[in-house]
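Note that one protein chain is taken out, while the other chains of the complex remain in position.
The block that comes next holds chain A.
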Amino acid sequence: MRVMAQMAMVMNLDKCIGCHTCSVTCKQAWTNRTGTEYVWFNNVETRPGQGYPRTYEDQENWKGGWTLNRRGRLSLKAGGRIRKLLTIFSNPKLPALDDYYEPWTYDYATLTEAPAQQHTPVARPKSLITGQDTKITWSANWDDDLGGSAATAERDPILRKIGDKVRFEFEQTFMFYLPRICEHCLNPSCAASCPSGAIYKRSEDGIVLVDQDRCRGWRMCISGCPYKKVYFNHRTGKAEKCTFCFPRVEVGMPTVCAETCVGRLRYIGLLLYDADRVLEAASVTDEHDLYEAQRSILLDPNDPDVIRAAEREGIPHDWIEAARRSPVHALINRYQVALPLHPEYRTMPMVWYIPPLSPVVDVVRETGEDAERRENLFAAIDALRIPIEYLAELFTAGEVAPVDRVLRKLAAMRSYLRDLNLGRDPDATIPAAVGMSEEDLYEMYRLLALAKYDERY
């Protein structure tokens, strides 16, 4: 056992309102400069939808992340490292600017400076790449709130996997939001892809950074990252990515995206993991086992053996304490309601998600049953607006059971708390039905619902 510490994040998608505040505060703080106009270290995607850059999840096309080769060894999907070196000058699996969007501005000054003329002055769009008049055809968030669903949503790579489960009809409409930052993976394929060794993982907290001095702009990291969260600064010719706001985190402040998240859905905390077992966990044969494998290498910070091993590795006492009260650890391993994004990429991502509940479909409602009652809530999980298969494709490589377990826990929390809310005796059978104690259910409620600042981070 070799204990290492990792800063990680959990986002509770059930609370995400899709407001994009995180995107804007992040962009204002980090990437509102020449060369990074199109760069959103943090973005929010409406699902179903294509994501940003478009269809980035289609690894059959983009070849990001890892795969198991015939010998069961982990190999970059874009090809082994030798091949990468050999093809360093031609990288076909790189999203073009069009796959993001061509950033633009407007000739706003016209509004003030227009001479007397026939018509009301208007600010026209100008490309920030060419400086010329442009027609806007795509943006950083084109399909927000299912905009253009008829034309574009079918290209959602997840939908293609579950195909016939989703119909784009008014009555069947569903959507939710997926905010994304760099996953700061335990097994980062960007770093492994970099021919220059410019991408590294900080030993003390696992934050993945691009060394701006060493980066030579080969852009293999961009291809290698299956989440497409490394970007190319076309002015400096270097790769840039989310830094987990390390200048803030180092002084005890949450990341910008987390602190400014007005849905209060982001949690930051320290995890302890066994670095010796990362490769093994990333190499399990069956994709469906990856979620559990990833969870299994996260160490129990209350285990005396783990604490001793951590101290042996030189992890400071207050870091171990931080790991013990880590909300991220609680959500991932104690309550087991947070799931990794696309574990099948085998990068061991460190930004986890609580999947969203969603309103029950007409089926339940029209029975005339009270959908808030516990038995109906559970029944309703099977009839959620968001097809559970869709969530499973995001978080568990398509395995439905873990997602179902999470949603049942959330439903049980609501049901259990309703009695308390109305001053009735709580029903202990409710947490028992989802394998939780009353105390744990209440503590989970506290973390998810009250979500106090000093408990979120």
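Please note the rule applied: a contact is a pair of C-beta atoms (placed from the backbone, for glycine too) under 8 Å apart; a residue touches a chain by one contact, two chains touch by 3 or more; residues count from 1.
Please note the rule applied: contacts and distances are computed from a predicted model.
A chain of this complex does not appear here, and its UniProt-recorded name among "ABC transporter permease", "3-(3-hydroxy-phenyl)propionate hydroxylase", "Nitrate reductase alpha subunit" or "Glutamate synthase (NADPH), homotetrameric" is "Nitrate reductase alpha subunit". Within the set A:E60, A:E169 or A:E439, the residue that contacts the chain not displayed is A:E169. Within the full complex, the residue among A:A275, A:L341 or A:A433 touching the omitted chain is A:A275.
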